[in-house]
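Complex shown without one protein chain; remaining protein chains in place.
We call the chains A and B, going by the order they appear; numbering starts again at 1 in every chain.
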Amino acid sequence: MLPTTFEFRWDAGHMIFFGVFYAVVIAIFTSLVYVAVKSIIDVYRDMTARNEANASEHPEHPHEATNEAVIAKS
Amino acid sequence: MTSEHTTPKLERCSRQKFLVWLSVWGLLLAWGLYGAFLCLFKGLNQTGMNNYFVFGLWITVDLAIIALGAGAFFSGFLFYILKVDHLKDLIGAAVVIGFICYSGAIGMLTIDIGQPLRGYFSFWHANVHSMLTEVIFCITCYLFVLTIEFTPLILENKRLSEFPLFKYIGENLHGIMAVFALVGTFLSFFHQGSLGGMFGVLFARPFAYRTGVAIWPWTFFLFILSAIASGPALTTLVVWTTQKVTGKQLVRRSTLSKLAKLSATLFFVYLILKAADTVYWANVTAPQMGFAFTRFYQGPYGMELLFLELFVFGLLPAVLLLIPKAREHDFSLVIGCLFICMGIVLNRFVMTVQTLSIPVLPFEKFVAYAPTWQEWAVAAAVLGYGVIVYSLSYRYLHLFPREHELNA
C-alpha cells in the first residue's frame, strides 16, 4: 500500500492502481475538509451575526434565508 | 427555526406498532448474529463450504446485493451529474438501500474470510493484479462515500438540524454532493466490473473464463451493465413495497414507471450482450479449453438454469417492462422488477457456485453444495438488518421529499 511495504514496486501496475486510489482518497478527504471548514465558518458567522443583532437589540435570525435555500434544494 | 416549514411533520405509525415491527426483524438479525458468532468462534467448518465449494451462499448473496445496491450510484449519477430531475423523489431511498446493501455485503465478507482480523492485509499487502484487490479497495471506499451521502439525510432530521453545526454540515454536504456522486460512480463502475472480472479471469476454470479487452474479461462489462440495470429495479421494488406497507403514496407513480423503463431498457441491452457472450464462450472459448458446452450443465445445475436466467428472469421481464401499459399496472411492474432482480441473483449464483461445481481435472467428480443453517442465518440477518435500517430511516428521516405533498 505504501512504497515502504516490501512488495511495493514502482512498476506501471502499482503506479496506476495506487495513483487512482490515492486520487480518490484525496478527492474524498479534501471535500470533507472543505465541508467541515465551511460549516464551522457558517456557524461562526451566525454566532457573530446573532451577537451583533443582540447588541443592537434586533432579535432577528439572519440565517433564515439560507435555511430556505436548503429546503428548496433537498 | 424554520424546520416546521422545511420538513413538514410526517405521519408515522404508533411507536408500539413500530417496535413490534422492528422486533420481528430484530429476531431474524439475532438469529444471524448467532450464526455469525458460531462461524467466527468455531471457524468456517460451521458452513457447508468445503475445498471444492470455497465460495457458497455468502459470496452469491454478496455479489447479488452489491449488484442490486447499484441503484444508489446509478441514481446518484443520473440525478447529480446528468440532472435527471424526477429521481429527486427517491434519491434518498436509493442511497439508503445502497448503504444497506454495501454494509451488509462487507459485514458478510468479514465473516466469510477465514482470518477476519487480517482483512486489512489486502490493503497493506495489496496485489494490484488481482481483481479481488480492486473489489476490496473499491467497495470499502464506496461504502465510505455512501456513508457520506447518507449523512445529510440523517442531519436533516428535525432534532439534529436544530444544532447549527449539523445543519450546516448537512447543507454543505448537499452542496458538493455531485463530487461524491462522481467519485461513487467511478468506484462503483470499477468494483461492479471487477466482481465480474474476478470470475472472468479464472483461466483455469472453463465455466467462468472469458476473453475480453486488455486486462478486462467480458464479464467485467456484463457485470457493470447488469448491475446498473438491476439496481433501479430493486429501488422500484423497495419503494413500491414501502408504499404498500405504509399505505401512503411516497413518490409519483410516473417516477416508478420511468425507473422501471430505464431498468428494462438496460437489462434488454445486457441480455443481448450476454447472449452474444454465451454463444461465443460456448462455441469458442470453452472448446479451446477442452470443454463441450453441455458438459457444464450437470446434476442439480442443469441447462434449466441457463434457460431461467436468459428467458424467464431475463427476456420476459425486460420485454414486459418495455410495454408502457404493463408498467402502468402495479402487478406487472412489480413482477417485472422482481424477475429482473431474480435474474441477477441467479446469474451471480451460477457464476459463483456452478463455476466451482464443475470438475476441471478429468478424474475429479461433479459436486453439489448445500448451505448449513448458519449460512442461511447470516444471509437472513442481512435482510433483517436491511429492513431495520430502512424502517428507521423511513420513520425518522425525510426519505421521500414528495411524501407530504402527495398525501396532503
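What we mean here is this: contacts are C-beta pairs under 8 Å (C-beta built on N, C-alpha and C of every residue); 3 or more make two chains touch, one makes a residue touch a chain.
FYI, contacts and distances are computed from a predicted model.
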Not-shown chain resolves in UniProt (candidates "ABC transporter permease", "Carbon-monoxide dehydrogenase small subunit", "4Fe-4S dicluster domain-containing protein" or "Glycosyl transferase family 8") to "4Fe-4S dicluster domain-containing protein"
The complex has one chain that is not drawn here; which of the drawn chains does it touch?
B
Chain not shown: contacting residue from B:57, B:264 or B:356
B:356
Check each of B:33, B:84 or B:132 against the chain that is not shown and name the one that touches it.
B:132
Given B:31, B:55 or B:281, the residue that touches the chain left out of view is B:55
Since one chain isn't shown, list which residues of chain B touch it in the complete complex.
43-45, 50-52, 54-55, 112-115, 118-119, 121-122, 124-127, 129-133, 136, 198, 201-206, 286-292, 295, 355-356, 360-364, 367
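Throughout what follows, only the chains that are shown with their structure count from here on.
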Centroid distance [mean C-alpha coordinates] between chain B and chain A, Å
29
Note: in the complex, chain A contacts chain B through residues 1, 5, 7, 13-14, 16-18, 21, 24-25, 27-28, 31-32, 34-36, 38-40, 42-43, 46, 64, 66-68, 70-71, 73-74
Residue ranges of chain B in contact with chain A within the complex
1-2, 5-6, 123-129, 133-134, 137, 141, 144-145, 148, 152, 156, 164-165, 167-176, 179-180, 183, 186-187, 398, 401
